[in-house]
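With one protein chain held back, the other chains of the complex are shown just where they sit.
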Amino acid sequence: MFNYNLKLSLKSMRRNPIMTGLMVAAIAVGIGISMTTLTVYYMMNGNPIPEKSDVLFAVTLDNWNPIRPFDDDRPERAPHQVTFHDAERLLAIGKGKRQTAMFESSLIIEPIDDEGLPFEAGARVTSADFFVMFNVPFIYGSGWDKSADAAAEPMVVLTKGLNERLFGGEDSVGNWLTMQGTRFLVTGVIDTWEPTPRFFDPINGGFQEINEMFIPYSLTRVLELTSAGSDWGWKSEEINSFEEWLNSEAVWVQYFVELESTRERDDYLVHLDAYVEEQKRLGRFERPLNNNIYDVMEWMDYHEVVANDAKILLGLSFLFLVVCLLSTIALMLTKFVGKKSEISLRRALGASRKVIFNQQIVEVAVIGFSGGLIGLSLAALGLQGIEYLYDAPAGLVKLDWVMMFTAIGIAIVSSMIAGLYPAWRVCQIPPAAQLKTQ
Amino acid sequence: MGLGPMMSSLMRSKTGPLLVALQIAVTLAIVINSLYIVVQRVERINRDPGLDVDNVIIAYVRGFGENFDVVDSITNDIILIKSIPGVVAATVSDHVPLSGSGSGTGLRTVPDETIEPVSTGYYRWGEEGLDALGIELSRGRNFFPEEVNYILPASDPPTPPSVLVTQNLADDLFGEEDALGKTVYWGNMEPSTIVGIIGHLHGSWVTWDKLAHVVIQPGKPANTTNKYIIRVEPGMRDGLMPIIEQKLGESNRQRVVKSVRSLEEMAARSYRRDRGMAIILSIVISLLIGLTALVIVGLSSFHVTQRTKQIGIRRALGARRGDIINEFLLENWLITTVGAVLGIILTAFVAYWLEVSFELTRLDWRYLPAGIVILWVLSTLAAIEPARRAASVSPAVATRSG
Partner (left out) sequence: MLSMHNIAKVYRTESIETHALREFSLFVDEGEFVSVTGPSGSGKTTFLNIAGLLEESTVGIYELDGRDVSSLNDRDRSRLRNEKIGFIFQSFNLIPDLNLFENVDVPLRYRRLSSGDRKQRVERALESVGLASRMKHLPEQLSGGQQQRVAIARALVGEPRLLLADEPTGNLDSAMADQVMKFLEQIHADGTTIVMVTHDPDLANRAERNIHLIDGRVSGEELVHSQEEVSQTVGFNGDQPLAAKI
C-alpha cells in the first residue's frame, strides 16, 4: 500500500508542477533558513566537553574594589579572572583533583634553519594538568611533567598546524625551538582539538581558534610574558617592574579545577574561603567573601557565549518557517479542490477514509522530504555564507549528523502538521458527490 | 459584486483566505521587525567615526632578540615611515580606534574615590596622533612635542599634565560648563588639565555605549608590540601598504612585521556582526516577500481556473472586464487587509519579545504603516496578472456544458 501511495503522490505532484514546486520551495526555504540559524545556535550553545563538563570548574575570587563591585549590573559577581599570584599560590596548594591556570600570550619563534623568517605565534601559558584535565589528544609525546612547572623549565607543546609549519608534520618530540632567545624542548604535539565553544577562555572569545602552542605557566616570571588577552584592574598601584605587575591586584588569569564529587566541591569552596581569609589578614580581599566555582555549562551561560543576534535570528527564522508552512497548507488545500472527483471515485471503488487519508499523508511526506533535502543544501550554503560574513574559522559551523537528521525530521514533521488539515478535509469528501457530472 | 456578497463568498470558503491572511500577518511581523533591525545596524555601521578611515594604515611590529632596543626601533621606524612619499603623518600609539582592542579607564572631576567615575576609552599617542588619524580638534591645542615622552613597559611614568578629550566625554564630565582648561582626576587621583577638545571621535569598541568617550594622553608607548598609525594621501593607501611592510621588514632584522592593514578593513571587521546581521536579515526579508508574492500568484491563478465557469456566467450576464478585475483585486485587498490587521498585533508581540529579551530599542511605530503599504502594493502586484487572466475568460464559457 505504501508503494502504491508513493506512486500516486508522485503522479499527483506531476499533475500540478507549479503548485508542487511552490510547496517544495516553501518548505526548502523555510528549512534552509531555520536550519542555518539553528545550527549556529546549536554550535554556540553546544557542550564543548560533554564527558567532563560537570567536573571541570572555573574559579572566581572577589579581590575587587571595596567600594564598588566588579560588574555594576551584576553586583553579586566576583571578577571573572584571578590575579597572577593568587593563581600561582592556588596551583602550589593543589587542593583539587587537578588544576590549571592559564592566559593567552604570544612569542616570536626564531627560524630553525638559515632560510626561514622569524614569526609570531600565539601561546597559551598554562600548567601541566591542562592536557589531562581537558582531554587534549596527542599525536606525538605528551604534556610536560609537573616538575617542569616547578622548575620553570622551557618546554613547549605544539599544535598540529604549528608542527606542520615548523617540522613538516614529523614527530618533533625532543627537538628544540628558540623563542625570544630561549631554547624550548618540544614535549608533545597535539592532534586536531576544537572544543566549541572554546570553554576555557570565553573571556577572550568563545569561537576563536585555539592557540598555536602551550608553555609552562611558571615561565611567566622568567621570560616576563605578558597577557595578550584582556586584563582588568581597579587599584592604583605603583608598578615599576614586571615583578610588581605580577603581584598587583589586576586580574588576567583564568583558573580551572577538576572536582569529581559534591563533597570535593564543598571541600574546595571551604578551601577557597580559607585561602581568602588568610589573604584578608594580609590586607587584601576587602570585599565580603564571594568565592565561586562554575561548571563548564554555567561558565558558558555566565559569559553569554550565545550571541543575542543568534537568538534573534533563531526566533525570526522559526517564524519564517511558520510562514512557509502556512503557505504549504494554503497550497495543499487549494490543490485538494482539484482532486475532489478522483477522491470521490476512489471512495466509491472501496477506499476507506483512512486509506485516502494515508494517501494524502504520503504525498505530504514526499513533499516534506524533498523540501527538507533541498533545504539541507540551502542550509549548508547558508552556513558557508555565515562563516564568510562573520569571519569564523573555516568549518566552525557545520551540519553534523544530528543537524541533518533534525533538518529532515523538522521538514517531515512540520509538513505533516501542515498536511494534516488538508488531508482531513480530503477524506471528508463524500464518495458520491462528484460522480454524476464532470 | 459588492462588498456584501464578496464577504459572504469569502466566509464560505473561509479556511483558504484565512490561511493567506495569517501568512500575510506573520510576514508583516517578520518584515517590519527585521527591517527595523537592518536599518538600525546600517545606521550604526555608517556612523561618523570622527577620523579619516579611508586613508589610514596600521602597522604592527614586534621586536625580539637580545640586542633589540625598543625606543631606538620606534624612533627609526617613524623616521623611515615618514620618509616614504605619500605619507602625511605617523605616530606610535598603544591602541587603534575602531580596532576592537583598547584600554578603558574612569575619570572624575573631583579627587574623591567614593564618587562614581565616568568611564571612557583611553589612548596614548604622540603629537602627530591627531594628524595621523585625520582627527579635527574643535577647540584648544594639540600636544606640544616636548610633552610627549617614551613610556617603557612595566614603568609607571608621571601622570602627564595635559590631555585631550572628546566633546561627548567633556559633556558627561562637566555638563553645561566649558571643559577646556578644567582638571580631571585619574584612578590614582592624579590630576590632568584638558588642553584640547575633539569635536567627535569613536574609540576602540564599536558595541560600547560610551564609544564616543575618549581621553588621550601624550606619550609614545614602547610595548612588546608597537602599533604605528599612518595617514597617507587620498588614493595612495593600497599602493603604500606593501611598500611600508617591505621597508619596515628590511630595516631591522631583529623585529617582525606582524601585519600592515588598512583601518578601513579593521573597522569593517569590528562591525562584521552588525553587517552580518543586516545582510542575513535582508536575505530573510527578500525571500519572505518573494515567497508570499509567489504564493498569492499561485493561489489566485488556481482560483481563476476554478471559477472559469462562474466568471463566464457573470460575463454573459453583463459584467465588464474591469468589473472582474476589480472584483479579484478587491477580494485580494480584503484578505491582505485582514492579514495586516492581524499582523499589527503580531508585530507588536515580536517587537515586545525583542525589546524585553534582547534590550533592542523599541520599534519605531512609523514602520507599521510603511509595512502595510508595502504589503498592499505587493499583494496587488501579485494578483494583477491572475485577475487579468480572469477578465479574459470568454462569456461563451457559460453556455458550454463541460
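To keep things simple, chains are lettered A and B as they appear, and every chain counts its residues starting from 1.
In this text, contacts are C-beta pairs under 8 Å (C-beta built on N, C-alpha and C of every residue); 3 or more make two chains touch, one makes a residue touch a chain.
Just so you know, these numbers come straight off a predicted model, no measurement behind them.
K.L.:
If the full complex is used, which shown chains touch the chain that is missing here?
P.N.:
Answer for the hidden chain's contacts among shown chains: A.
K.L.:
Would you indicate which residue among A:Y4, A:Y388, A:F405 or A:W424 is in contact with the undisplayed chain?
P.N.:
Counting the whole complex, the residue in contact with the absent chain is A:Y4.
K.L.:
Return the single residue from A:T192, A:S261 or A:S352 that touches the missing chain.
P.N.:
Of all options in A:T192, A:S261 or A:S352, contact with the hidden chain holds for A:S352.
K.L.:
Where does subunit A touch the missing chain, residue by residue?
P.N.:
Interface with the chain not displayed, on the subunit A side: 1, 4, 11, 14-15, 341-342, 345-355, 430-432, 435-438.
Just so it is clear, only the chains that are shown with their structure count from here on.
K.L.:
Along subunit A, where are the residues that touch subunit B in the complex?
P.N.:
Touching subunit B from subunit A are residues 18-19, 22, 25-26, 29, 33, 67-68, 108, 110, 117-120, 180-181, 224, 226, 234, 236, 238-242, 244-245, 307-309, 311-313, 315-317, 319-320, 322-324, 326-327, 329-331, 333-335, 337-338, 385-386, 389-391, 421, 425, 438.
K.L.:
Going by the contact rule set out above, which residues of subunit B touch subunit A in the complex?
P.N.:
Touch residues, subunit B against subunit A: 15-16, 19-20, 22-23, 26-27, 29-30, 33-34, 37, 62, 64-66, 113-114, 116, 153-156, 186-189, 224, 256, 258, 269, 272-273, 275-277, 279-281, 284, 287-288, 291-292, 294-295, 298-299, 301-303, 306, 350, 353-354, 357-358, 360, 402.
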